[in-house]
Structures are given as structure tokens and as C-alpha cells.
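Note that this complex is displayed minus one protein chain, with the remaining chains in position.
A and B are the chain letters, set down in written order, and residue numbers restart from 1 in every chain.
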Amino acid sequence: MSAEGRIFSALVAKDLKTIWRRPTQIAATIGFAVLSVIVASFAFRQIGYTQADLLAVTPGIIWLVFLFTGVVALNYSFLPEYEDRALEGVLRASGSPATVYLAKWTTNYLFIAVVLLAVLGAHGLFFGADLSASLALMITIALITAIGFVALGTLLAAVAVVHRERELILPLVLFPLLIPLLAGAVFVTRELLSHGSIDLSGFWFVLICVFDIVSLAVSTVLFEHVAAS
Amino acid sequence: MESTPDTYWDLFAAYSVLWLVIVVACWRLMSRYRSLAERLRLLEERVERGADDLSHT
Partner (left out) sequence: MQIRKFVNSEFLTSSIWGTRIIPAAAACLVMAALVIVFLVVPNERVMGAVQRIFYFHVGSAMACYAMIVLLLIGSSFYLATRENAWDAIAEAGAFVAFVFASIVLLTGSIWGHSAWNTWWRWEPRLVSFLILWLLLFSYVLLRQFSSGAERAGAFAAVLGILIALNVPVVIFSIKLLSHAEQLHPEVVAQRGLRDWRFILGLVVSNVALIAAALWLWWLRLTGSVIEHSIRLSGLKAHSLARS
């Protein structure tokens, strides 16, 4: 394994250990996701939606809840480094900022994937929408969409963390950038739930993939500038 | 056939006045910046001289 590879795996292991040692953070984030689904469920049931109506709004609810939970989770991703002033040291120890970024992206991605599964599970439980028929495809789409989400989120979390108003700044900057991705994810999910399959060459699915690639590449390049002074 | 006129003197007058107000405001802002830049230059000279005096004593 190359030197960069060793640094990469050491950083991922360190971050995973940090998350593992704070189980309350995982529990609280998943709790937040479940709570959001329950609140959404109440809001829509009180309108008088039937089961069919609820299934129709399912794609929107899933991605909305995921967006809000994801931004809460990402807010914490650079907090330990920031509080201990450790990012400088990490950057100096590793050869390139891209390695540090990709390591952070990997842990965030794993964390967000767990959150996503929690959102889908909570949705099945409390929203009454039966996702079991297309669950594997649904999870695949969610994991593909999360690539771009975590790519931009990790970059901008590093920007937001040094500010006192970080909880405000991250969504304010991140959400407008994510609207194309969100629109694509909702459209593809709707397609999946109504047809049971997705069009792999359709506009929105291609948009998601292009968004993933471009945002991951651009963020890897730009991370150097937000992390190193 | 034309039921509405092709010229709008009232709108033209209103927007011209608005635009002239903007132009005058921007122009005055530039003059203010110019005087500020002049004062800044004087201040920087004084700071330079102060630094020289300090280094000589």
C-alpha cells in the first residue's frame, strides 16, 4: 500500500473510531430522522390524505427528511478537528489535502448511508408506505445520490465549521447547490415507486450521476483552499 | 387599427428621473471615495513619517 493509501486508511479508521466512541451522536441523528418522518406523517394525515395519496408524496418526504437530517449530521463532521485545532496537523502529516478530503468523505458517506437506511426504515414504519417491492433499487438510488450530497456537504462543512453561525451557514449554502440533485432524486424515486423500475438513460438519472462526478471532483480540488491557510 | 399608442412619455419621464437620481447618487459616491482616498494617502504618509521618526530615535 502506498503512503497516501496508509494515511487514507488511518484517517478513516480514526474518524470511524471517533464516531463509534460517541454512540449518542449516531443515536441522536437517527432519532432526528425518525422524528422528522413522524412529524411529516402527522402533517399529511391531518390533511386527510389516503394511503394512495401518502404513497404519492413519499418521494418528496424521503428526500426532504434526508436533506435535513444529512445537514445536521454533516455539521458535526469537522467539529472535533476544529475544536482540537487538529486539521492543520492532519494536513501537514499527510501528503495531499485530497487524501484528507477523501478520507473525510468516506466516513461521512458511511455515516450518511446509515442515516439513509434509518430514514427509509422509519418511512416504511410510520408513513405506511410499502417500499419492500423495490427496496434494493431504492437503496441503490439513495446510495448513488448520497455521493454528490456528501461531496458538497463535506467541502462546505469545512467552510461552515469555523463560523459561530455554522448551523445556519451550512444549509444556507448547501441547499441551493443541491436543488438539481434533490429534484433528480425525487423524480427517479417517483419513477421507481410507480413503475417498479428506472430509466437508466433518462435525463434525471444521468443528471444525478453527472452531479456526483462533478461535485466529487471539484470538491476534492477545492478542499485544499478551505482547509489550509 | 392601433388601439394603444406606441409612445409612453409618462413612463419615459418617470424612469428617466429615476435613472438620473441613480446616476447622481453614484457620481457623488465616487467623489466621496476620491476624497476618502486622498485623506487615506495623507494618513499613510503621516504613518510612514511616524515610523521613520521612531526608527531614528
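Assume contacts are C-beta pairs under 8 Å (C-beta built on N, C-alpha and C of every residue); 3 or more make two chains touch, one makes a residue touch a chain.
Remember, predicted model here, so these are calculated numbers, not experimental data.
The undisplayed chain touches these shown chains across the complete complex, A, B. Residues 152, 155-156, 159, 162-163, 165, 168-169, 172-173, 175-177, 179-180, 203, 214, 218, 222, 225-226, 229 of chain A touch the missing chain (whole complex, contact as defined above). By the touch rule set out above, chain B reaches the unshown chain at residues 2, 4, 6-9, 11-12, 15-16, 19, 23, 26-27, 29-30, 33-34, 36-37, 40-41, 43-44, 46-47, 50-51, 54.
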